[in-house]
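Missing here is one protein chain; the remaining ones are kept as they sit in the complex.
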Amino acid sequence: MIEYILCFILFCIGLYCVLRKRNIIKIVIGLGIVEYAVNLFFVLIGFRMHGRAPILAKDQTISNMVDPLPQALVLTSIVIGLAVTALIVAIAIRLYEKYGTFDITKIRRLRG
Amino acid sequence: MKNKKEVGMTLIVKTITRLTVGLILLYGIYIVLHGHVSPGGGFAGGVIIALSFIHLMLAFGKEAALKKLSQAASSILESLGALMFLSIALLGFLGGYFFFNFFLHKGTPFALFSAGIIPLCNIAISLKVGAGLFAIFAVLILFKSR
Partner (left out) sequence: MELKLLLLFMVLAAIAAVQIKDLLSSVIAVGAVGLGLSLAFLILKAPDLAITQLVVEILCLIILIRATINKDLPLVRDGRWFFNTASTLLFIALFLIFAYFALPELPRFGQPIMRVAQEYIDKGLVKTGATNIVAAIILDFRSYDTLGEATILFTAVMGVLAVIRRVGRINEK
């Protein structure tokens, strides 16, 4: 149960970083931490105590495998997270070129 | 201090890169091809293949890497991977439905040529992921602020 609570704390740190900070790079970092926490939570739910990895071995039957379904879902989610991070970084570089700052309130002020 | 024609990092980094970049690429291809019998698969292998080209770009400068794999070529390869994946999925209609595993004999387990369409899908996904991430990185490097 402590593992779940630590995972929630990690999620809260990421949420705090996204909502409170005003630098775009800090917001990207916060989104990354939130994504890590969600991925970790999925895999924690599928873990079996003293289990084995979901890969069959030659000439033996394995009865106590961990749950492979969350691992399959998270595997696609990791690569999507990388692509989304690259997209946000591209937008941030473009904004820096246009406004000369990473501060979101200044960007809002210069609109129009 | 710095020679003007010299681009990229120092001689030590270049020599080590020349020795290791082929091995990294080979390891990525190994991870892709053995994705159905051991840990790995198309996603991890594709990212490793992209990392080998990015390694080349960081050590030798952008011209040397873009000579090996230009930006247009990486776009074409990415689209090719997507089309290959989709056509494998559509070929499943031979047996009745989308994504049907149309090989009747699945091969012996633990062999390299087994598991029907799964190795083909792995190759398609690795092309897509590797070329796509390399295209993103090349564009981010080539972008210069005025």
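Letters A and B mark the chains in the order given here, with residues in each chain numbered from 1 onward.
One rule holds for everything that comes next: contacts are C-beta pairs under 8 Å (C-beta built on N, C-alpha and C of every residue); 3 or more make two chains touch, one makes a residue touch a chain.
None of these values were measured; they are calculated from a predicted model.
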Interface residues of chain B (partner: the chain not displayed): 31, 35-41, 43-44, 47-48, 50-51, 54, 58, 75, 78, 82, 85-86, 89, 98-99, 101, 106-107, 109-110, 114-118, 121-122, 125, 128-129, 132-133, 135-137, 139-141, 143
Chain A residues that touch the omitted chain in the full complex: 1-4, 6-17, 19-23, 25-26, 28-30, 32-33, 36, 39-40, 43-49, 51-56, 65-69, 71-76, 78-87, 89-94, 96, 101-103, 105
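What we mean here is this: only the chains that are shown with their structure count from here on.
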Of all residues in chain A, those that touch chain B in their complex: 53, 55-56, 58, 75-76, 78-79, 82-83, 86, 89-90, 93, 96-97
Parts of chain B lying in touch with chain A, wherever the complex brings them together: 38-39, 41, 43, 47, 109-110, 129, 132-133, 136, 139-140, 143, 145-146
